[in-house]
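With one protein chain withheld, the remaining protein chains of the complex are depicted in position.
Let's look at subunit A:
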Amino acid sequence: MQFDTTQLIPVLPEITLLTLACLVLVVDLFIRESQRIVSYGITQVGLILTAAVTLAVSQPGAQILFDGSYIRDPMSDLLKLGILVISFLAFLYAKDYLRDRGLFKGEFYTLGLFAVLGMMIMTSANSFLTIYLGLELLALCLYALVAFNRDSPQGAEAAMKYFVLGALASGMLLYGISMIYGVTGTLRFDELAQVVDKGDMNQLVMVFGIVFLVIGLAFKLGAVPFHMWVPDVYHGAPTAVTLFLGSAPKIAAFALAMRLLVDGLGDLHGGWEGWQGMLIILAVLSMAIGNLIAIAQTNIKRMLAYSTISHVGFILLGILAGTKEGYTAAMFYALVYALMSAGGFGVVIALSRKGFEAENLDDLKGLNQRNPWFAGMMLLLMFSMAGVPPTVGFFAKLFVLDAVVSVSLTWLAVVGVFFSIIGAFYYIRVVKLMYFDEPVDETPLTMGVDTQVALSLNGLAMLVLGLFPAGLFSLCQRAIGG
């Protein structure tokens, strides 16, 4: 095989990010505690730089490189940009929090950047091996980040749980991959699709393979009944880490599902024999359990964890429709959800301060009296999560429902909206706490100007994208190629 340096151009974003991650690693060794802001600066500049490079190398059409193990296509470009923007926001919101708690260390940024790298590799994987590589890189960084506050027993417990269950899920995924490899003889998704198209393979082993694959995927997505780790990890991790963990990786998980199920096994989609049936079960259960259990939560991080589960159910609805419209809708949903989630945790972080963790729903009480502007932002975020127009969350749900109805699964749309009603309750309960209750804690919110600006933009984005959803949607459409 000949090596051609032009092959490196499409991977420039990953190369840039890797270089900068190593730079942070090295620079951080040589700077004093008080100069830690330098590591943060390099990280953020690095993310922007990587986003710029991603834009620069993007072009219509797909490029398959490195013997078919890597792909750069419009979908990977858009998802990478999403991941980078959301990670940028997450690191920005996290800064003050980390500094107040003595967690402002270079390792956070090194691990964070490697996690972002893992996500980017996942989005661009074209073979089982690459995707597994990216997934594990992401997962290992996240395990360490969850335990980042090493003096916190909850953090350690959460990290252990996450690690054990995550390893189990990876095992399942690998097992499924090995079965599929066994019957088809290929690891590349494009070749796999051809084999599946011809149909000459052992159906039984293939079905088992897909089952294990879907289980592994469901673990990573946090879909019911493989969701047990989500609330514990969200709760136990430092809020700054939960913020990161709960936002950008959702986009990567969507990419994982798209690459594995659609690129590789797209032809096996239909009915109860293919993966559509399994996803229907996962989606319905996720929406049901996620929304119902979220009602009972008093801890806001746990509540948002269950809310994630229910949103994952909606993303799955879009994927299982199995049409270009469905994938576009799911992609729109994943991007919008990551943005909402980042904003939601951003407000939770903003409520915390030195020596005080905002964890319980009661900490939101009377926010409108303490700080009407950010109460307004949280209001927009919550109504967006509940899917009330004119916020963008409504359009995300609308597009998914549209896709589901278009493939004659109207009953599934009815189930979806039914559980959104239940979901609406706990989101508006947050609004109730902020607006209708008296504050328990009168301390004014202290935030840096950068956080204030970013959080305001994040909240207003819910409204602006809701009034003009066409732009982002047509980007998603172009990315999917519809």
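Everything that follows uses one rule, which is that a contact is a pair of C-beta atoms (placed from the backbone, for glycine too) under 8 Å apart; a residue touches a chain by one contact, two chains touch by 3 or more; residues count from 1.
In the analysis below, contacts and distances are computed from a predicted model.
Chemist: Look at the options "Monovalent cation/H+ antiporter subunit A", "ABC transporter substrate-binding protein", "3-isopropylmalate dehydratase large subunit" or "NADH-quinone oxidoreductase subunit M" and return the one that UniProt uses as the protein name of the missing chain.
Modeler: Going by UniProt, the chain not displayed is called "NADH-quinone oxidoreductase subunit M".
Chemist: From the list A:Ser352, A:Ser420 or A:Thr451, which touches the chain that is not on show?
Modeler: Hidden-chain contact among the options goes to A:Ser420.
Chemist: Would you write out the residues of subunit A that touch the absent chain, in ascending order?
Modeler: So the residues of subunit A touching the missing chain come out as 368, 372, 379, 383, 388-390, 394-395, 398-399, 401-402, 405-406, 410, 413-414, 417-418, 420-421, 424-425, 428-429, 431-432, 435-436, 469-470, 473-474, 477.
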